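All protein chains of the complex are present and in place, except for one that has been dropped.
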Amino acid sequence: MPDQFDLPRRLAAEALGTGILVATVVGSGIMAETLTKDVALALLCNTLPTGAILVVLITVLGPISGAHFNPAVTLVFTGKRELPVNDAALYVVAQVAGGIAGTMAAHLMFGLPLIDLSAKIRTGGPQWFAEAVAAFGLVATIVAGIRFQRAAVPWLVGLYITAAYWFTASTSFANPAVAIARSLTNTFAGIRPTDLPGFILAELCGAFAAMLLMNWLLGPPQARGPIPIAETTL
Amino acid sequence: MPDQFDLPRRLAAEALGTGILVATVVGSGIMAETLTKDVALALLCNTLPTGAILVVLITVLGPISGAHFNPAVTLVFTGKRELPVNDAALYVVAQVAGGIAGTMAAHLMFGLPLIDLSAKIRTGGPQWFAEAVAAFGLVATIVAGIRFQRAAVPWLVGLYITAAYWFTASTSFANPAVAIARSLTNTFAGIRPTDLPGFILAELCGAFAAMLLMNWLLGPPQARGPIPIAETTL
Amino acid sequence: MPDQFDLPRRLAAEALGTGILVATVVGSGIMAETLTKDVALALLCNTLPTGAILVVLITVLGPISGAHFNPAVTLVFTGKRELPVNDAALYVVAQVAGGIAGTMAAHLMFGLPLIDLSAKIRTGGPQWFAEAVAAFGLVATIVAGIRFQRAAVPWLVGLYITAAYWFTASTSFANPAVAIARSLTNTFAGIRPTDLPGFILAELCGAFAAMLLMNWLLGPPQARGPIPIAETTL
Partner (left out) sequence: MPDQFDLPRRLAAEALGTGILVATVVGSGIMAETLTKDVALALLCNTLPTGAILVVLITVLGPISGAHFNPAVTLVFTGKRELPVNDAALYVVAQVAGGIAGTMAAHLMFGLPLIDLSAKIRTGGPQWFAEAVAAFGLVATIVAGIRFQRAAVPWLVGLYITAAYWFTASTSFANPAVAIARSLTNTFAGIRPTDLPGFILAELCGAFAAMLLMNWLLGPPQARGPIPIAETTL
């Protein structure tokens, strides 16, 4: 489907989508922590807008670029040979650039300095395991969703992230480009720049594990016996 | 699709829809601020009903009038030559009148004076930028949604506004008719009448920017080279 | 579609559906007011389960009985001659009986006396106007939803009630059978029995007004001029 749109439009869609996604994550976090002292309520008011905007962005930009908005997802599709390596590299650049612009747009809306490095500590084994689980679930959801019910993928991703914000101890970044952009805001959704490598590595591991598992799980059920000749020749 | 219904019915649908939308925004704001002192919780209880009623109103009134409920949206469709200028002018009158009636209905339900000018200050560069972003996202969502998945537009708009209430610093009015109606209530959802021009101008700028970007982004991908003859003659 | 199922099954579906609906309204209200002192939060935790269960009940019982669960809705369909008067009377009996059983089931689950008359005052002009608005919106949503997108009606009703809990000052009972059942619980969702007549009368007025308006709004657009002969003879 991405073939219908030329590369500049696809890159614009990736940058725009990642930018609005990050603006939503960062902006709703600022709004929430400004209005309440209850951290669970703040996280809820951070969660629901994020889940909602994902449904919107994937629906309206998916037909243009595939709506990855996420280097880990782009890597998976490149690994499945559905995206050329050159395009993938440009996708990642567009995602990171768009994400950073998203942080800046959120800061501009809330009258903050454009860039403000985060001091929020997010590190250690449990956090890394949580990020791996978050990315594992996201990629599994996308791959299996495309296989069984492509039209529902925007909803599945929005709902998955809504859940993962809460069941993973890391609040499920699950996205290297978004993680980088979130390191540039010293607000609710931030992450200390020095903690980025651990998060990104964990996310890539989780995504890779999901790709391996789904390759087996969704594969043809050959274990039941040899495929009849009629099927193999058709 | 609007052609199936005559102009009086279409105007009635625009007035009714904008009225119920404003009654929801204003009424849920009154209910919320009456029941809690936590402002984030109040905004959440203002957000969810607004998102929910948008899905309902656009689904059931869209087939009649197109379900604009918003002068900025009406302007975009007029700019795309999908609505005659005369009809558009009447749409805007119906939206503003319906919106004001919506504020009055909410006040009547909660036992307040029918009209009570707001004293809530909403002004300044960050607020205006936020309103421009809010309207930009709304129009982009609508235009791209109609292009790729028309049946999902009610959901996309409801979910977009659910997110934009939180990620824009202005809580995303994104609608000149609703803004005017909200200037007549001195409650949670109000806006000082003197702050209206800044909001409305920002909204129109954002809507116009979205129209320009979407015209390019959704345009035919001619950059890939000349269209084959076979395609042009079919 | 109701014709596919015999009357006993349709009445059982109406009783079961109204019962689960009331058990949800009353039960979630008890759970919420037990767990928090914030009334807005309690109402939110009363709202979301109610909206959710409506989507479920209308989807799975609609094909059996039409999923009215509401005498005001049954009256509207009887007025439109889509349900015989005798069946309608039995529908209303099943709804009221099912609703009362729902209150008792909720009380049993929470270890309360089966029946406990409510002392919660809900009366006066603003409350009555709010109930009329609530029922008006519900009936308009159902009638227009059936006309334009029948498959979406469960979602439309669930979302409408989610909004109406908040934008109407009465928290949108909008249902005489549910109102009666709620008079038998002295908990969050209750209503003083002496306040029932005002609520029920207001609901019926709102439903009737919606039926009138929708008859005109959804009517054939004959105002545009005489129908061409070709159309009238087809």
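Per-chain numbering from 1; labels A, B and C assigned in written order.
The rule is simple: a residue touches a chain if its C-beta (ideal position, glycine included) is under 8 Å from a C-beta of that chain, and two chains touch if they have at least 3 such contacts.
Since the model is a prediction, treat every value here as computed from it, not as a measurement.
**Q** Since one chain is left out of the picture, which of the remaining chains does it touch in the full complex?
**A** Hidden chain, whole complex, touched shown chains: A, C.
**Q** Among A:44, A:73, A:135 or A:174, single out the residue that touches the unshown chain.
**A** Going through A:44, A:73, A:135 or A:174 one by one, A:44 is the residue touching the chain not shown.
**Q** Out of A:110, A:160 or A:208, which touches the unshown chain?
**A** Spelled out, the listed residue whose C-beta touches the missing chain is A:160.
**Q** Tell me which of C:61, C:94, C:184 or C:207 is the one touching the absent chain.
**A** Per the contact definition at the top, the residue touching the missing chain is C:61.
**Q** Would you write out the residues of chain C that touch the absent chain, in ascending order?
**A** For chain C, the residues touching the absent chain are 4-6, 8-9, 12-13, 16, 20, 23-24, 26-28, 30-32, 35-36, 38, 41-42, 44-46, 48-50, 52-53, 55-56, 59-64, 105-106, 108-111, 158.
**Q** Suppose we count only contacts with the excluded chain; which residues of chain A make the list?
**A** Output for chain A: 38-41, 43-44, 47-48, 51, 124-126, 129-130, 133, 137, 140-141, 144-145, 148-149, 152, 155-156, 159-160, 162-170, 216-218, 221, 223-224.
The definition used in the following text is that only the chains that are shown with their structure count from here on.
**Q** Would you identify the shape of the chain contact graph, picking one of line, ring, star, complete or other?
**A** Chain contacts: open path, no cycle.
**Q** Name the chain whose C-alpha centroid is farthest from the C-alpha centroid of chain C.
**A** Taking each chain's C-alpha mean as its centre, the farthest from chain C is A.
**Q** What rotation angle takes the CA atoms of chain A onto those of chain C? Round to the nearest 5 degrees.
**A** For the C-alpha superposition of chain A onto chain C, the angle is 180 degrees.
**Q** Indicate the whole-number Å distance between the mean C-alpha point of chain A and the mean C-alpha point of chain B.
**A** 28
**Q** Return the distance between the CA-based centres of chain A and chain C, expressed in whole Å.
**A** Averaging C-alpha atoms per chain gives centres 40 Å apart.
**Q** Which residue numbers or ranges of chain B touch two or more of the other chains?
**A** 38, 41, 44, 48
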